[in-house]
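Here the complex is missing one protein chain, while the rest keep their positions.
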Amino acid sequence: MTRQARSYGRPEGEPPDIDHDLGFERLIFFSDAVFAIAITLLIIEVRLPALPDHPTDADIVAALRATLPSIFAYVLSFATIGLYWLSHWRRWRFIARVNERLVGLNLLLLGLVAFIPFPTALIGEQGDHVSVVIIYALALSAAGIAGPLTWLYAWRSGLAIPTVSPLYARLSAIRGFAVPVVLLGSLLFLPVVGTTGVELMWLLIAPVQVLLNRLVRLRTTDLSSA
Amino acid sequence: MTRQARSYGRPEGEPPDIDHDLGFERLIFFSDAVFAIAITLLIIEVRLPALPDHPTDADIVAALRATLPSIFAYVLSFATIGLYWLSHWRRWRFIARVNERLVGLNLLLLGLVAFIPFPTALIGEQGDHVSVVIIYALALSAAGIAGPLTWLYAWRSGLAIPTVSPLYARLSAIRGFAVPVVLLGSLLFLPVVGTTGVELMWLLIAPVQVLLNRLVRLRTTDLSSA
Amino acid sequence: MTRQARSYGRPEGEPPDIDHDLGFERLIFFSDAVFAIAITLLIIEVRLPALPDHPTDADIVAALRATLPSIFAYVLSFATIGLYWLSHWRRWRFIARVNERLVGLNLLLLGLVAFIPFPTALIGEQGDHVSVVIIYALALSAAGIAGPLTWLYAWRSGLAIPTVSPLYARLSAIRGFAVPVVLLGSLLFLPVVGTTGVELMWLLIAPVQVLLNRLVRLRTTDLSSA
Partner (left out) sequence: MTRQARSYGRPEGEPPDIDHDLGFERLIFFSDAVFAIAITLLIIEVRLPALPDHPTDADIVAALRATLPSIFAYVLSFATIGLYWLSHWRRWRFIARVNERLVGLNLLLLGLVAFIPFPTALIGEQGDHVSVVIIYALALSAAGIAGPLTWLYAWRSGLAIPTVSPLYARLSAIRGFAVPVVLLGSLLFLPVVGTTGVELMWLLIAPVQVLLNRLVRLRTTDLSSA
């Protein structure tokens, strides 16, 4: 085995053009990895409060009950990041090429997604404070708004595949706003229903998302049967 | 090098159909990443208890002995997530297509897997409490049940490759229940053998899994030689 | 299903040559994963300071204000690792083969990138200390310098694709120095503007990077139109 044989790589002399696939896949891969890490890191903020040295069964049950808000926050943020990843997955199937600006916008989106574990920890521990509820809603909405905007940029810059219709491009963006609409809309009710009420309203994300999905499906089916 | 040349991507004008592979691979990849992160995060819950400022050798040895339950929990949860990943790996080789519901079920499974580090930390630190033993068994079983259910949904919805026989589909699901059967079954013995006894029973996961694997192999070999 | 049928893999008997693609992709993949984990771990160092047992709204707001330096550090380090990943992504599109030395240099680069969460935590918590400012600038610059050096090694060792011109190789390396130039340059002003002043100067990374990108684009466009 010669030294030559020990260098591994692509066939020599190939032009950069054939590397396009790898470049595109790396971008997707890097995005998936950041989503996956952010969503899995959420759990390390769920932990028992400090316990006495030899806790009784009652101490343990009380401590477990005290972690329920953190578990609620875990479920909520997991579902949200999951929905955001799903949107990313769905949209990038329609993106044909990238330029450096799209890569930059995607990095901004990833930075907002990777930030989510912090407000999640906050709301799990101090969710009865108005300031914390507002920060959580704003932080998760920021990531939720950056996703559709990135998609609209890609589409308007001609980076999407040509068969994407203007209607589909717009509907696909709208479908991504379920989380921000619920989170930001709920803040209007903060003076009336209080922090716990607002947090319960966030469970509306699921039905609103389903509704928006149906709407998009309906509009696009209308078209294809027309 | 023109601006055009600086945008990287797939050949222009290709229809969404050829992107299917990438979409499928991203889903698999995202799942693998969540499994890998959850399994590797387990170790950050293994840590020495608080020590005096200048600990003696005896202090250190005592502290190390105090981490043994956490290390036992690490081994148990690592093996469990490893088995769950192995099942996922084995089953998805037989899945040909996905729809959005299957993607949603898979996200639910990932959410249950990513939750495992929390009960693992619990049982490592407070494993002599009945409530903690029950929570651990329930949490790990939830993920263990969601896996086969996802597979059965995929198979019944015609998303599996056509060569999968009804018998194989069912056996493959049954094979996935080794962990939940042992974990939930052991809870019946809790009043008799106590928390430590139940935790030792969990070591039965390995032989039960081997047994189920042999059973599946036997039944499918019978068929192919028939 | 026979034993043979249960072993999965590549078609038998193929020589190592066709595995090159997988070997190359694993290296890229491993690098992307380390970048992605390091960039996403940054957030776990952003946390509220210790609070009294039943904090008032004022306590919470004060605590949130106290985390602002940590959030600033998060943004800065996220952008920096993002830029480093972007450079890695851009350069490795032009690398055709690897030898073990290049793999080693790449590991060194990854070790420096994976180190970044530590100085980021430092500067978020103790950013008003000269020693901490210096350590942050040195640590992030080390990773920023290792990137272009790895690229220059690859190019000089003939591991780049042949169409890379000497000018492009050099410009691509220079473009990678935006972060180290700003970070190290800012230290000269430490006696004049103090730690806060220096940290604000770090926001210059963005315009300096844009400037360098334009410079590279200009020089390479000159050539292609000549």
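Order of writing sets the chain letters: A, B and C. Residues in each chain are counted from 1.
Keep this in mind: a residue touches a chain if its C-beta (ideal position, glycine included) is under 8 Å from a C-beta of that chain, and two chains touch if they have at least 3 such contacts.
Keep in mind it's a predicted model, so treat the numbers as computed, not measured.
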Selected from B:Ile44, B:Leu167 or B:Leu211 as touching the chain missing from the view: B:Ile44
Contact with the hidden chain (one of B:Asn99, B:Ser165 or B:Thr196): B:Asn99
Residue numbers in chain C that touch the chain omitted from display: 3, 6-16, 19, 22-23, 26-27, 29-30, 33-34, 37-38, 41, 44, 100, 103, 107, 110-111, 114-115, 117-118, 121-122, 125-126, 129-132, 135
Residue numbers in chain B that touch the chain omitted from display: 20-21, 23-25, 28-29, 32-33, 35-37, 39-44, 46-48, 51, 55, 57, 60-61, 64, 74-75, 78-79, 82, 85-86, 89, 93-100, 159, 161-163, 213
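In this section, only the chains that are shown with their structure count from here on.
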Chain A onto chain B, rotation angle from CA fit, given as a multiple of 5 degrees: 90
Centre distance in Å when chain B and chain C are each reduced to the mean of their C-alpha atoms: 32
Overlap residues in chain C, where contacts from two or more other chains coincide: 93
